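Note that this complex is displayed minus one protein chain, with the remaining chains in position.
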Amino acid sequence: MNVIERQKRLYVAKAGELLRKGKMSRRDFLRAAGLAGFAFSAAGMMRMDRAAAAPIARAPKDARDRLMAQDEMNTWLQEVGSRFSGTTIRLSSESTAPSQITSGLIADNFTALTGIEVIWEQTPLDQVLSKIVQDTATESASNDIYYLDQSWLGRFVNDITDVRATYISNSGSDLNMPGYNFDDFIPELVPAISEYQGTLVGVPFDIPIFIMSYRQDVFEQLGLEVPTDMPGYLAAAQAIQEAGLTNEDGTQIYGTVGQWRTGHYALQCDWTAWLWSHGGSHTNAEGQAVINDEAAVAGAEYMMALAPLMPAGATTFDWSGQGDFVGQGGAGIVINWGEFFPGWDNPETSKVAGLMMPAPLPMEAALRTREECAFDETPGIGHQGGSCLALSKYSTNQDAAWVFLQWATSPETMALAAEQSNTPVRQSTFDDPRIVEKAVPVAGTTRHFGEILTAIKSRMGTEPHFPAWADVSSTGAVIPTELGLMVTGEQDITTTLNNINAAIQEGIDEG
Amino acid sequence: MAAVNTSNTDLRIAQRQHHRQQFISRLLLTLVTGAIVFVFIFPIWFWFTASFKTFTGIFQLPPQLLGFETTDTWWSVVIGGRPYVEAVREAVGATAGTGGAGTVGYYTVPFLLNSVFYAVASTLVTLLIATPTAYALSRFTMRGKQNVVFFILSTRFMPAFAAVLPITLIYRALEIDDTRFGLVMAHVLINLPIATLLLKSFFDDVPSELDDAAMVDGCTRFGAFWRIIVRYVAPGMAAAAVLCLIFSWNEFIFSLYLIRIPDLRPVSVTFATFDSSSGGTEWGFLAAAGTAAMIPVFIFILFVQRNLIRGLTLGAVRG
Partner (left out) sequence: MAHSDGVLVGTPAPTVAVAGHKRRFFSGENPWLWLSPALIFLLLYSLGPLLYNIYLSFHEFNARRKEFLFVEFENWTTLFSDSRFQNAISITLQYVVIALIVQVLLGILIAVLLDARPFGVGLMQTLIILPMVTAPTVAGMLFRLLNHSEFGYVNFLFERAGIVTRAEPLLGGSGENALLGVLIVEVWQWTPFVVLIVLAGLKSIPTEVVEASQVDGANWWQRFWRIKLPLLSTVLTIAILFRLVDLFRVFDYVVILTSGGPALRTESLSYYGYVNTFQQVNFGYGATLGVFVMVLVWVVAFSYIRIFRVKW
């Protein structure tokens, strides 16, 4: 019996004595007892110590079972991981599918075997950045692992421990998980989502990337060819728009739909695809901003040509708004995050189950190379928004955190996440028979994985990662705000690009 | 005689007509009021029905408010705690979740309970602090009272985005970040101004002769306040409690930054994770969880309804 419980009982007993002696009416007694119950249980809940708690949500049983069958990993977790038993690892990430799935597997597998508690906070992307900025600014140890979006790599490169130098290359260390195989991460991906100028910032975790998808029924009905180049893509969208088709329930089928929420990072993502596919880039090889050159203007003009082919609401659609809209049968062709594809094949949530087809991204009209740009910028129509898990330099439990990090990105954990339709970052996951098996039109399909792999390997576009990049590109910042003025027709293309160019240059100069 | 009879009948007819007229005008009144109230309730009705609709049904225009195809998927996950994957598997026979964040993690009951705790605890603490303060502001003459009241009100002026960072830093220094205690106190901060002002005007309505009488009877000032006067402001306290509950229940940004342990989150923050960037917005879950989150506060309001309207007079109208 703890202190609070004892006090509560004492209090109620005392009130009971008063009741017996007739000094208290029954009603008052009940009230006092009830009050005591609440007040003390409240005091109990408000204890000053921080509750270390297990995740509430658990993954489905078969997934958990399968993880428990990984003998080699589990033995290692038990032997090595349990050295850190009682430690608590904390991380904060965006609430995305891999985060949710992986966190649902922790309690029954990782924590059960190692005794390491994990507190995994998940919030919308907007809030993750500010929390990490807070932590790193105060050099606080409150998060052991950072979830870093690719656009923040440059900013936090000095706040992390390079796990390659510290652990992976130290082949004798038993802190390295057997069978972890870092080389299994798709080689093209590693520099794009987990390195900054050659330093390994984190371990690849997630890879949302643009692919092209179209409505097969619409294309058949209109006798359209699947576009393979930029003019073709525009023409197809125009043809669909002009045809004025409707779905069975009478809703209109638009040519295409953008994630054009003005002022939002989503708009910035959408725009870069058109920028890069017309030979533009944010930076040149000298590290100067070149966003107002001819190629960039061509990209912006192309983007604006798409505007009339979209529903008016597109200027408030973020990526989810766009994904929802396609899922409800609103668009004929679209280039957007591949992660939305599996949901479109779910007949429970989608009106286009089985009707959307993934296809190779159209060929860029012109394309710069990575060498022609700076700060790791890599032009390509397949804009990627990947993320990695990084070990905090300020963590006081680095070894334990590394054990967890390996578990969370181990082949089997990632395969389980991919089976729930999360996009893989490991080659072995793409090849996994369970994943291949699901390449049919079914909820949580993997039939778009081929296009995703192609996009990663040869079409991927990566933003410049200079340290201040997030300050100019994130929601509310200059780039999406200026683009917002452009897509709503408030401001012409030249002014917009000049303003963005100035902001990027200023960001670069900040160092 | 005949004349009297006639006039009696006339009177009755007139009365009946009068009653009928009254009835008709009240009926008209009811129709007009009902129509306006309906407009306000419509979104909630829509939300409620959406929580039983199939996902695609939610998007139908004009929305079907009755007789739509129903599903219990959303509620069984949000309240029943069934893993979403299982719900999907049952529905479409696929061995997978959807493209959204919807595999696990939509079970809302623990967060509802968290919210109930934060709301009730912060309301109690608020009332505990606000009542004596309001009493004093009502009873004592003192220099600078106007300024004191304005100061209390002014603590509500700072936008949340500016207050949350420094409070987080202070909490971290005091090591009360990530504790229920810390969040409850932050909610007290939000509620204290409105509760104090509300209660103060209510104390104003209670004649101060009552205090004097009690003190003549041998009560101390505090005794008079605690034993006698507080009872008269019970309706006001109920009204203040409702507002405190509502503001605490709805609060988002403090909860988001002061509580970083998922298990301690209130519902308002949990909802934010339903809109994820790796899949469509989970409208079904939002509808079910959003409706569920209304229920506890609504029940409380039903309980104190009588006192609520009386209590909210803010003691203002006196002749």
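The chains carry the letters A and B, assigned in the order they are written, with residues numbered from 1 in each.
What we mean here is this: contacts are C-beta pairs under 8 Å (C-beta built on N, C-alpha and C of every residue); 3 or more make two chains touch, one makes a residue touch a chain.
Note that the coordinates shown come from a computational prediction; the quantities given were computed from them, not determined experimentally.
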| item | value |
| --- | --- |
| Of A:73, A:116 or A:129, the one touching the omitted chain in the full complex | A:129 |
| Sole residue of A:90, A:155 or A:368 that reaches the chain not shown, by the stated touch rule | A:155 |
| Hidden partner chain, touching residue among A:198, A:223, A:244 or A:489 | A:489 |
| For chain A, residues in touch with the removed chain | 14-15, 18, 23-24, 28, 31-32, 126-127, 129-130, 133, 136-137, 139, 155, 251-252, 261-264, 311-318, 325, 328, 330, 467-468, 470-472, 474-477, 481, 484-485, 487-490, 510-511 |
| Where the unshown chain meets chain B, residue by residue | 26-27, 29-30, 32-34, 36-37, 40-41, 43-44, 46-47, 50, 58-63, 128-130, 132-133, 135-137, 139-140, 142, 145-146, 148-163, 165-167, 169-170, 185-186, 188-189, 192, 194, 196-197, 200-201, 215, 220-223, 226, 239, 246, 249-250, 252-253, 267-268, 271-272, 274-275, 281, 283, 286, 290, 293-294, 297-298, 301-302, 305, 308-314, 316-317, 319 |
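We adopt the following convention: only the chains that are shown with their structure count from here on.
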| item | value |
| --- | --- |
| Geometric centre distance via CA averages, chain B-chain A, whole Å | 34 |
| Residue ranges of chain A in contact with chain B within the complex | 38, 42, 45-51, 53-60, 90, 92, 94-98, 100-101, 103-104, 119-125, 127, 131, 134, 138, 140, 142, 206, 208, 249, 251, 318-321, 323-324, 327-328, 337, 339-351, 385, 419-422, 438, 442-444 |
| Touching residues on chain B, where the partner in the complex is chain A | 54-56, 59-61, 73, 83, 85-86, 88, 91-92, 94-101, 103-107, 110, 117, 120-121, 124, 165, 168-169, 172, 175-176, 178-181, 184, 256-257, 260-264, 269, 272-273, 275-281, 283 |
